[in-house]
Every structure is written in C-alpha cells, then in structure tokens.
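Below you'll find the structure I mean.
Of the protein chains in this complex, one is absent; all others appear in place.
Should a chain be cited, it is by its letter among A and B, assigned in written order, with residues numbered from 1 in that chain.
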Amino acid sequence: MSKYSVFRLISEGLRGQTGWGRAWRDPDPKPAYDVIIIGGGGHGLASAYYLARTQGITNVAVLERGQIGLGNVGRNTTIVRSNYLFPENNLFYEKSLQLWEGLEQDLNFNVMMSQRGVINLYHSDSQRDAYARRGNSMRLNGIDAELLDREQVRAMVPILDFDNARFPIQGGLLQRRGGTARHDAVAWGLARGADRLGVDIIQNCEVTGIRRDGDRVVGVETTRGYIAAPKVGIAVAGHTSQVAAMAGIRLPVESHLLQAFVSESVKPVLDHVVTFGAGHFYISQSDKGGLVFGGGLDGYNSFSQRGTLPEAEHVISEGVAMIPMLSRLRVLRQWAGVMDMTFDGTPLICKTPVRGLYVNGGWCYGGFKAVPGSGWCFAHTIAKDEPHAFNAAMTIERFRDGAMVDEKGAGPFPWLH
Amino acid sequence: MSQRNRLASGGRIDRSRTLKFTFDGHAFEGHPGDTLASALIANGERLVGRSFKYHRPRGIVTSGPEEPCALVQLRAGARQEPNTRATVAELFDGLVATSQNRWPSLAVDIASINSLVGRFLPAGFYYKTFMWPASFWEKVYEPLIRRAAGLGKAAMEPDPDEYETVHAHCDVLVVGSGAAGLAAARAAGAAGARVILAEQDFEMGGGLLLEPQHEAWRRSMLEALSAIPDVRLLPRTSVFGFYEHDVLGAIERVSDHLPVPPDHQVRQRRWTIRARQTVLATGATERPIAFPNNDRPGVMLASAAMTYARRFGVAAGERAIVFANNDGGYESAFALQDAGVAVAAIIDVRNKAKGADAARDRGIVVRLGSEVTNVHGGRSVSGATIRSRNGGGERTIDGDLLCVAGGWNPAVYLASHTRARLRWDGGLSAFLPGTPVQAERSAGTAAGVFGIARCAADGAKAGLEAASAAGFRDSKAFDLPAPDGGDADPKVEAFWEVKAKGKSFVDLQNDVTADDIRLAHREGYTHIEHAKRYTTHSMATDQGRTSGLLGSAVLAEARGETVQKVGMPTYRPYVTPVSWGGFAGREAGHHLAPVRRTPLHHWHIRNHGIFLETGLWLRPLYYSATRETGWDPILREARAVRQNVGICDVSTLGKIDIQGRDAGTFLDRLYTNTFSTLAVGKARYGLMLREDGMVFDDGTTSRLSETRYLMTTTTAKAAEVLAHMEFLHQTVWPELDVRTCTVTDQWAQMSVAGPKARLALQGCVEGLDLGNEAFPFMGVGDARIAGCPVRLYRVSFSGEMAYEVATPAGYGERVWEAILEAGKPQGIVPYGLEALGLLRIEKGHVAGPELNGQTTAKDLGFEKMMKKKGDFIGRVSAERPALVSPDRPRLVGIRAVDPSFEKRLRGGAHLVEKPDSKKSLGWATSITRSVELERWLGLAMIRQGPERIGQRLYATYPLKNEVVEVEICSPHHVDPENLRVRA
Partner (left out) sequence: MLRINCPFCGIRDEAEFKFGGDASVKRPPADAGAEAFYLYAYERDNPKGWYVEWWHHVAGCRQWLKVVRHTVTHDIAQVAKAGDAVSVPQS
C-alpha cells in the first residue's frame, strides 16, 4: 500500500501516475469476524479504524449496503467544532476536535482540516448571555472560546449586514479551533486507514437481519450471506430505527431531512464559518471557492434525500439578510440528507438491550464533526463493553430516567432540535 | 475591423441597430439579438477565459446555458456578477465584461504554469500532500489554494437591485418552446387547460430559431398561443427544479438584458408553479468527444457553430474541421458551408456515413473511420492531427475551428429531479427519461424524438395527454399545421474518446481529463459518485451538462462494463444556477421577517422610545430624548416605579380567550395548578409544563365568568401555547366543551406599577372602586378610563402594587395618555423593557432565561404548584428519577458581595466554589444592577441552590477573565413577604 507524500506524487508524475493502487481493498466477506460494523459512513468507518488503531481489534468488517461515504458524511456542510454547552457534549466533541487536529498525519490522507474559526452571531442581550453561558462552560472545560463584540465581528467578517438588518448583529461567540474539513476525504481517508490496519471494508453488502441467540447477538444476515460475529455495532445514521428494528429494538429517534447548498465558485470572500443567530443559517467558503451553506430541518419525518423549495427559500433569504452581497451570486445545487434526530438533540453511543449489539446514531445534524470522536468512543464501548466517560451520557436509558442532554431546551420534539 | 466575423446576411439579429460593449477594456460592437458570446465571436475574440486548475486558455464551446468555459465577469461595481455564461448573456448597449481567473491578463496568465507541471497534479493530488508540517495547512497551503481556486470575483457590496417571488397555478406547464413545446402548449391550450409555457431563452422557438424555413410556422404557433387567454408565455424563464407534489421553481430574468432595471422593476422574478401536469420539452444538448487538447479556444460543439451561423449571423471560424460520430456533424458542416465558412474536412469515426456522398458533392473532404489525435495552436486552434482508425499514419489539417459532434444528451434533468429512473437508449447512446413517477411527461428531443415534424407531433400528443390528465378531456379540434422535414437520423456510433497522447479533457471547467478518471478507477474510486467526487468531474457550474455522460463512458471502459451499468451521477436541482436574490425575493434586509408593533407603538416613537427587536415585536427598551446609552435611563425609570409610579406597555403578552362549560376542567389539565376553583373576578398565576415535565410557560389567567377565562402567556410563547391548547382539545380531550381564541392583537395592555399606582389610577378610572378591600391583589374588574372601556387586573410583575389595564387596541393611546395625565401629581413616568427586566429580577420572577426548556417546576421552586390530585400535562414525566434528583441546579438569588458596581456580574457567568475552580455548580441566568439594593444582583441556577443560601461562591466569566464574589440568597431580593403587591 503506497504512502502518500509529495515525493511520491513527483515520482508518480514522472511515470504517468500509473503506480497508485487501490486506496482500500475490495474483499469478499469472511464467514466470521470479531466485530461487525454495519454502515460504511463516517461513523462506521471511524469506528472500525479506531477498533484497529486504539483497541487492537483488527478482525473487523464494515458492511455497507451501497458504496462507502455516500450518506451523510458526503452530504453535509463540513463544519467541525466543539462549542457545546453541557460537559456531556462539549468534552466529547472536544475529544473529537483533538482527533481531527491530528487526523491527517494519523491517516496519511489530507482531509483538509481547516481551523479557520467558527463564529455564532448573537443579536440580543439574552442571546449573548446564553452564548456566554456556553462559552464560559467551554472555557471551564479547557476548550477555546472568545466572545466578540460587534466591532470585532465586523473586523473579521466585514461583509455581514451591520447597517440595515432586521435583527442587528450585536456580536459573536468565536471558536478559533473550529472550522471545516473536506467531507469526502474523511470517509476515504478512514477507509484507507482502516483497510491498512486489516479491516475488511465490504461494499454492496446490505444487512437484512440481525441474528440473535437468546438475548445476545451472534451475527448478521446480508445480501452476501450470513456473517457471524459476537459483537455488532450499528452505525447507520439516518436509518438507525430500521436496522435496530431488525434486532427488535425501538428507539427514541425520528428521521428528518436536512438540506445543504453550494454556490458557484468565487474568489475568497469569507474566511470563517459563520452562523446566523436570528434564524437557521450557516455558511463557509470551500477551498474550491463555493459557498457551502445550510439551515434547519424541513420539519417533518422524511427519508427522501431530496431538496425542497420552502427550505431553499428560508435558508437563502436568511443568507441574503446576513450577507447582502450574496444576492448577486448564484446557487448551484441543493441536496438533502436524512438525519436521525433524537428526542433531546444529543446522540446515542451505547449498548442496547441485546448483548453484544451496540448502537451509534441519533446524530441529529451534528454528526460530521463528531466522526473521529464517535468512532473512538464507539470502538472503546464495543471493545470494553462499557462506555468511555466521554459517551457515558449518550445512552438510550437517559430518556426513561429523565437525564436528557437537551442543549436547546426544545423538549421531546425531534424536529425542533 | 469591427465585427469581422459577422456574416454578410442571415441570423435573427437586428442589424439596423448597433450596441457597444467592452471585454477586458477593449471596445466592441454587436447588435440586438446577440448574446455576449455571439458578439465576441463576431469580433474575432477567441480567448475568453482560463480554466479552473491549469489556467489553460479557453474559448466558447456552446451556444447555450450548458456552457462550461466562456464564463465572464459581467457588469462592474455593486452590480458585477461572476461566472456569467457569455452564451446566455444578452447583449445590451454599454455592457461591460471582463475575463476571470487570470493574472496579470487573459493572454498572459502566470498560473498557466500549472499546466506545465500538470503531470504532478493529477486528480485528488491534494489528498496526498500538503500535510507536512501540520501547521502549514492553514498558514501556507490553504491560502495559496484558496487564492488560486474560485473563478470570478464577487461584488463586495450589497446588491442594489430588487427581486420578487410570485406564485402560479396551472393545469399544464410546458418547459421549452421548441417545436415540441409549442405544439404541446397549443394542444393543451386548445383543450381549455390553463397553460404556462416557460422558455429559458429570450426568444421562443428553441431549435426552430435555426430553421428559417419553419419561421412562419413558429410565428403562427406563437400568435395562436397569444390569442388563448389562459396561455401564459414566459420567455427568459428557466425552470430550475422539479419538486414533490408537482411544484416547480423557475427564475425569470426580467431585466438582465438591460443596463439597469427600469424604475420600480425587479431584476429577476422567481416563480413557484403548482402544475397539475408538466410537459418537459427541454430538448437536448450536444456532447463532446475526449481527445488531446480538445479544450483549445476554437474547439466548439458542432451544433453551436451552426447556431452562431444561422441564428446570430457570425462565423465561428474561417476554416472548419468537423469531428463527428453521427450524421448531425454533416448537418452542421453544411450549415457552416452555406454560411460561407470553408469546411476543411469531416472526420467521421464511422466507416460508413449517410451524408458522406452529399458532403463530397459539396466539395468537402470526408475521412471516414478517422479520428482527431491532437489539436494545434495555443490561444486559438490552428489545425488538427488526424489518423485513420483502421491503421495508417497521421496527417495534419489546417483550420481555425474544430467542430465536435459527439451525439446528443436529451435534457433529462427535470425528469431526474422527480427520481424517475433513466432509461438507456442504445441508438442514441444516451439516457432518456424513464417511467414518470410524478405528473410529467417528456416530449420531443428530450424524449429522444428527433426532427422538427416528429417533435411537433410528439409535443402535440403530450400536450393533449397532459390536458386530459388534468381533466380537460373534450379537446376541441384545432388546426395544427404540421411542419415538415428535419428527419435527421440521430443514431451515433458509441465513440467517446480518442486514445492518443496528451490531455484529453472530459470536464472542461474543472479540468478533469480522461486520465484523471482512469486514475480514480485505479485507486478504487470505481463507483460513478466516487469518481465524480474524487476527480470533481461534473461538479462545476455547468454540472457536467455536456460532459457528464462522457465521464461515465470513460469510467465504464476502465471498469470493463457498459455505460448503462455505470450510470450517471444523480442530477439535483438546480438545472442552471439561480441567484440568491431570486430565492430571497423581497424577504431581504429589513424585510426578512414581518415586524409586530403594539397599539402604542407610535406613542413610543413620539416620546423617544429606544426600540429593540424581541422576536418579531419591536418594544421600547427605555425612553430618552438624548438617546443616551448605558444604565442611567434604565435606573431612572426603575427608581420611579419603586418610589412613585410608572407605566409600561405590556401589550405583547399573549392573550387567549377560553370559553365553554369545561373551560375550568381544561385549564386544570393544562396547568400544574387548579383553575376550576378560581372565583369569577379573580386572577391566578399558572404554570404549564410540557409532556416531558419541563416548564413550558407561565402567566396569569383570570376568570371572567363561570364559563369564560382569559389567559395571558409570555410574549415569546403565545403562539406555541395556543397551538398546544388546540392540540390537546382537538386530539386528546375532544369531549371537553371548550373553545379557544387568540385575542393578543385585540387589546392594548399596560402595567401601572409603583406605590402610588392606585392614587394615579384613581385620578382616571371610573366605575370601579380601587380600594384595597374592594379590589384586592389578584382582583379583576371592568371600568372606564377617558370614556373608554377598560379591564383592570391587579397583578404585579415588578413586585410593587400594580394594575394591568387592558383596553381594546384602538383605545390604547387614549387610555395610556389619560393615565399619564392622571398620574402627573404622582410623578408617573413611562418605563421600558429594560426597567421591566430590572424590576422583575429584583423581585425574583422567572422569565425567558429561566424558562428555557431545561428547567422543571421543582428547579424553579414551584413544586408546591404541582397539584397532588388529577391529571395534568407533564405530571408523570416530571417525576422521572434524574429530574427529581437533589443534585439538579435550582433557582436562587445571587448578589455581589462588593456593592461598588465596579466588578460586574453578568448573565452567562458560571458559579464556582473557588475563584480558580473549573467545576461549574451552575450559572447566572438574569443579572441586573439593583436600584433597591444598590449592587449587582440576579438569579441563578445552582446545584443544591436552596441549601446554599447564605454561602459565598464566585461568579466566573472566563470569556472576559472576570471573577466576582457573590452571596447566595433567596431569588426574591425585594419584598420577599409580598407585602407591597397587597398594599
């Protein structure tokens, strides 16, 4: 397997780039594995990678019904950050951010992690106080955060509407270490990394059933035959309910549609990730020049993966309100992903009532930034059969117990998180 | 020489008028009817842009919206718009365009060195390098990449133009106005259907615009359509998306063909069209063939060269070489020759061609079984190398125009948006729309039907079927004179790429070569979506409209499979890019959201109210003639209330009228406390939970009669509370006799608060004894002020003796002014939202920061309000173990130990045990300067809060490196015994 480097690129350049092999193998499934991960998206690939990398479990298969990386990891707005309020969340996301910071060297794959800073705008005193509560919580937990006033925001992002806005900008909460990463590259880099450690990544292999012996899992039925494993992890965000149902488990999860958009490429106009505080809008500019942006959920259960007109109107209106100069640019594409939304907005990384079966899901719309942290914690949870402190709160039981981790305070209404 | 490539005659341009324009500062002329592209060609401008990655010189490739290369910066200043396709930009007098992505100039572009080192920059090279050292990514590599990437430059100032959105319904929407589209609209219109015919071009006619012999037919069809009242013709309108429930989005370029929009006219108008049925007559685009240096300026699609000659009267070159794999190339060659362009040769990959003899009769050299292996020239084509595919040497042909006819891609984009599967057509070697899943059908070339006559017939059939499906079945006979001719054979020999040395481009805009796609395949990116993403093929502004299938074909060959098996990347909206402004319409700037104003709004304006947006409402923060900032005006108003009396506009509070025999029972189930026992003429504070046990809202609710209550909600939750009540009544307890209605906007409401509130009101209230016994705390009564009916509620948010006075909205100002007048002896002042907040924090009343959806009744000290008997929303879930844990943060008061105001307490601070402790015990929710206790104080949620009363903690605010010592106390900083409100 060839190592990536500028020297290799040059030597390959001299012979027509013909020496590169597959980034990951295309193996047939073996009859049995130590661990099966269902789902070849960001979380599944990261889980397999960290099972091999940090838990020493390499006899692992990732089963993907189609092609890896074409679900939400390939459909998001690429934002990476750890600016959460509750320690149950911010310590987890901070672990993830720290993994991001070394991911390229670890994977030998440039995922273009760009720590350009994430600014959440605030538009009122009460919003400032709520953001300050969050920023102070981050700082107490060792996470970087800065509170900006209006003039500091203006100096960083002069193209925002400071003069004619319906909801004037008062300032912003900045996390400088936040930023963006190239989403596809993360999936490919993790696949290549896991593969190099011995993990079998098996595409076009749909799981059709989860086989149990009493209260414990023994393997999975697939379109390519039965595959045995004493431990099975579900990492199929968007379809967690469907796969969990194969093991007879009902979850506090609903699937909802989240859209993303990209504009035509232009020379740099925006150097940070900025979120609008008076609505649902976030934007950054990709290295290629496209403005990548998104908004809120469509607000009703959906698996359609299809963009809709009303949400395009909402999101783009808010974009123009926040940055009036965008008005003359053109939007190129809109698309949608299926989010599994939990009933408090916080994910599930946990054991299930079935022994040996673990679930990683409920990513709401925060899944991309969590990818390495999620894989790292899920690998730990599967290997040790108990959660790490970072994901100890992310259980199914928290809803029965009343221990929700509800950052927004929106309550048991998944479409409001 | 001006317009040296303008043909002596022909075309649909208006030669009687001349339009001036500039490109890169050079002055040129064109005519009405030109696009910027045709005018540039007329003036001999070949080089119009630089490519994305290699900065290779690029010219005009197409004549329509599918253009991958000729992207320019249009206009200047605030109206400049990047990446405009010269092929669709209508020429207007004074047009200014500049080239993009080059430095220092289009002719000499330093970054074109990328092309020389291109062998080291294959697809995805950036994934393999720029990783060392790690810190260099943000500092060095990324800024370089970002500057090099991108295409045009955005205007860095707000857009001066306006946009609007409109809504339409129709029975049949026809997209595209070629022969099929015109016939479909005509047929549907004759059947009585309401028809919209949308055409992206500025002229209706599609391919008919190239056929002078069909001009009469085109005109007669348009005249007939114009005569049907229920047919609406929308030129310059691109339908960009087909959405669920048969809704389509379209953008009309109302003023883009003018220097600036006329007064009171928009630049663009976005249509939301609800169509019972849709006919997609969107035509087809010609596709290229990959061969070395197929990107040189002067390499053009054959149909485009024909379009420039026939429609615009310009010669795209002097001596053309045509490279074809189908008969269409011959048609284009003949058209060029007829227009006066020399045709050097037709290079046909096929060994047999129907048109070969005709070509030879015309004196054109035809080389069958041949292919183009290289293109000569730098910034413009000078010739090509060709060879026989059946063996033999290469030879060179001179020419300045290389026309490529690689076959046709029917425009299946809108059909694909519906998730209808595509169907492979072996004869065309192209995908066609498959079985529809929404109310649409494709017609004409978009459905794989070629030839004007056949398209017209197919369109008429589709139009009739669509009308019938929409319910218009008695189609009247109508006269549809069929055009004839144009029965070219569209079959192609599946030929995609010439295998020869050099860069053979597949995606011209993103500089993706056939080798790049093969590299992706070698590296395991074998699925079309992976290959697309890895190479960026089909991801440019043209979204691969000309080249998408070519990429699939190159990948298919690498995989050893059919193109059909490989498929196409998913087509997603938008068919062509849409301006942000068009989406936003009028909902931009101040108009992003509507503004709600209270009935007293104009009084506040006249009296120096300083306003704040609270949700949609505008509310006065405080009043100041000098517009001073800081705490002074707030403290002044708050002191007036504590010492004398103040009046505050509280009209924004939600007000819900609740009537019915079971109104009391309903409220008992809604609130944690009991309302059925409330006496008529009394108010009670109520607390509402969500079903998960968290506090939802609070407010006072009054009983106006046995069967009628008036509820007040917080300003923020008014709409949600009403929806919640309607849900419960309609779906959970439909058996209850109760009706609910919002009356928020019907009432002006004002709070008159302070120790002299009664005295002030006694000066103006008639018909109600305000004495403490007659009208005690929590009393409700009707009266009159200044002749206006009012309702008084003796409730208090400030902690002072207070009355809320409600009057029908129209009487608001009169009543407000009467109270101000009556309260003059008591020194009454108006107070705003800031003082209101200050007073409620001092008193310890909870509001938004405490009712944030994360707190239970117990957390807020309201556990006694949870009735023991009977059902109410949230009762069961509120008892879950973690929610009754003694460790949860609970509401307390906090006060700065230091009374000097120097060390500031702030909302959002966390409470810790030691100044440098990192362990948060809770947080400050609401903080104010106190007029009563003369220090910073506020409310906080702290673990074991009530048990800590009397303790000292530190409020830490690391964002500003502030730590303030505080004392934990009761949340009721003022009058904890509640004496004042009862005075």
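Rule of thumb we're sticking to: contacts are C-beta pairs under 8 Å (C-beta built on N, C-alpha and C of every residue); 3 or more make two chains touch, one makes a residue touch a chain.
Bear in mind that the values here come from a model prediction, so they are computed numbers and not experimental data.
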Name every displayed chain that the left-out chain is in contact with. A, B
Given the contact definition stated above, which residue among B:S135, B:Q730 or B:S900 touches the chain not shown here? B:Q730
Taking the full complex into account, find the residue in B:H26, B:K139 or B:H245 that is in contact with the omitted chain. B:H245
Had the left-out chain been drawn, it would touch chain B at residues 243-245, 247, 272, 274, 419, 437, 691-692, 719, 723, 726-727, 730-732, 734, 870-871, 875-877, 879-880
Taking the full complex into account, what residues of chain A touch the chain not shown? 239, 241-242, 245, 250-255, 299-304, 308-310, 340, 343, 399-400, 412-413, 415
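FYI, only the chains that are shown with their structure count from here on.
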How big is the gap, in whole Å, between where the Cα atoms of chain A centre and where those of chain B centre? 23
Listed in rising order, chain A residues that touch chain B in their complex are 4-6, 8-10, 12-14, 16-18, 20-24, 26, 67, 69-70, 74, 87, 101-102, 104-105, 108-116, 123-126, 128-137, 139-142, 145-147, 159, 161, 164-168, 182, 184-185, 188-189, 263-269, 278-279, 285, 287-289, 304, 306-309, 312-313, 316-321, 324-335, 398, 400-404, 406, 408-412
Counting only contacts in the complex, chain B reaches chain A at residues 52, 79-83, 117, 119-120, 122, 125-132, 134, 137-138, 142, 145-147, 149-159, 161, 163, 165, 241, 243-244, 247, 249, 272, 417, 419, 515, 519, 522-525, 527, 529-530, 533-534, 536, 540-541, 543, 572-574, 577-581, 583-585, 587-593, 595, 612-614, 690-694, 848-849, 852-854, 877, 880-884, 906-910, 912, 918-920, 923, 925-927, 956-960
